[in-house]
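Complex shown without one protein chain; remaining protein chains in place.
Naming follows writing order (A, B and C), and every chain is counted from residue 1.
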Amino acid sequence: MSKAETLWIIPDGYIPPSSCGELVSHESVCVLNTSDQDAEVTIHAYFEDREPLMNMQAIVPARRTRHIRTSSLIAGSERIPPGVPYAMEVRSSVPVYVQYSRLDSTQAENALMSVMAFPVRE
Amino acid sequence: MSKAETLWIIPDGYIPPSSCGELVSHESVCVLNTSDQDAEVTIHAYFEDREPLMNMQAIVPARRTRHIRTSSLIAGSERIPPGVPYAMEVRSSVPVYVQYSRLDSTQAENALMSVMAFPVRE
Amino acid sequence: MSKAETLWIIPDGYIPPSSCGELVSHESVCVLNTSDQDAEVTIHAYFEDREPLMNMQAIVPARRTRHIRTSSLIAGSERIPPGVPYAMEVRSSVPVYVQYSRLDSTQAENALMSVMAFPVRE
Partner (left out) sequence: MSKAETLWIIPDGYIPPSSCGELVSHESVCVLNTSDQDAEVTIHAYFEDREPLMNMQAIVPARRTRHIRTSSLIAGSERIPPGVPYAMEVRSSVPVYVQYSRLDSTQAENALMSVMAFPVRE
């Protein structure tokens, strides 16, 4: 835990399948790129009972943040299915910082959770 | 905080004893195994006022995640009792990543919390 | 982040002053002592506008966890006041692991948050 890294791990991924009220259930992979180069971010999703879904892409421009909704990620024609436990490996072409947050409004009121993703030194 | 590890610590364990509504109160120990070998995971539970409950087992296959419900763990004929504060030591035969999350729906709406487990370099 | 430590920091402390429903608002400093020696834990509380409250004590026996309610801590005749932002320094006579969690039931439903405390290598 000492600098921006190019590989971050999020073991607890889950897209809540339903929502109530004003706020929509969702997960965000929040990436901060303080460098002067655009970051090409590649996300792999691992599941409990099927092969990983590889190489979902996103761009985080130089000196910008992006709070990437996991439901927006695409690998070919596949997406991460809602209502299924999974985990993520987040790779970036330049060192970045990654936090993961989930808002769940399945029941009438919303619940939040957040973790700093786990940085891997390669 | 620099790579997958074989020992992870979760000091705040608690299985909520009751639930309301659609979502069932539970804890998950979320393990990601990105390696090519199956991981044999062994969990010890420590309590405030009794001897630890040792050697509860789970398997996380190669290139898979498992979100292990703590209420499903068994040591002989014993389980982790609900409604009791405890802590966990999570050991794995191969390096993995571990996150801990709890959903509490004791009152009418659900609450969430999550932490990256604490990695121990041995 | 590599082993049990004797100093842990929790910058965001706050004892919610009120509760609704079945669950009582509280904070817990969750300590796991996997060693063979009892841990003497000493907690200092820092405030925004007054001198620190030093040397609140708790014991965590060998091979036990304790989820210490912050409202139970005493320094002489003083306690941590509810409804006031503060921060904690947690020192232990033997290396331990520390997680901090808060349950807030000020409004009708409960909310949870949790962080691994920040380990300091001395």
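The working rule: a residue touches a chain if its C-beta (ideal position, glycine included) is under 8 Å from a C-beta of that chain, and two chains touch if they have at least 3 such contacts.
This is a predicted model, so every value here is computed, not measured.
Interface note for the absent chain: among A:T42, A:S71 or A:S114, the touching residue is A:S114. On the side of chain A, the interface with the absent chain consists of residues 1-4, 21-23, 28, 30-32, 34, 63-67, 97-99, 101, 103, 105, 108-116, 119, using the contact rule stated above. In the full complex, chain C contacts the hidden chain through residues 1, 9-12, 14, 46-49, 51-52, 85-87, 89, 102, 104, 106-109, 111-121.
In this section, only the chains that are shown with their structure count from here on.
As for how the two copies chain A and chain B face one another, under half of their interface residue numbers coincide.
Among the chains, the centre nearest to the mean of all shown protein C-alpha atoms is found for B. In terms of their C-alpha centroids, the spacing between chain A and chain C amounts to 30 Å. Across the assembly, chain A contributes 1, 109, 111-112 as residues in contact with two or more other chains.
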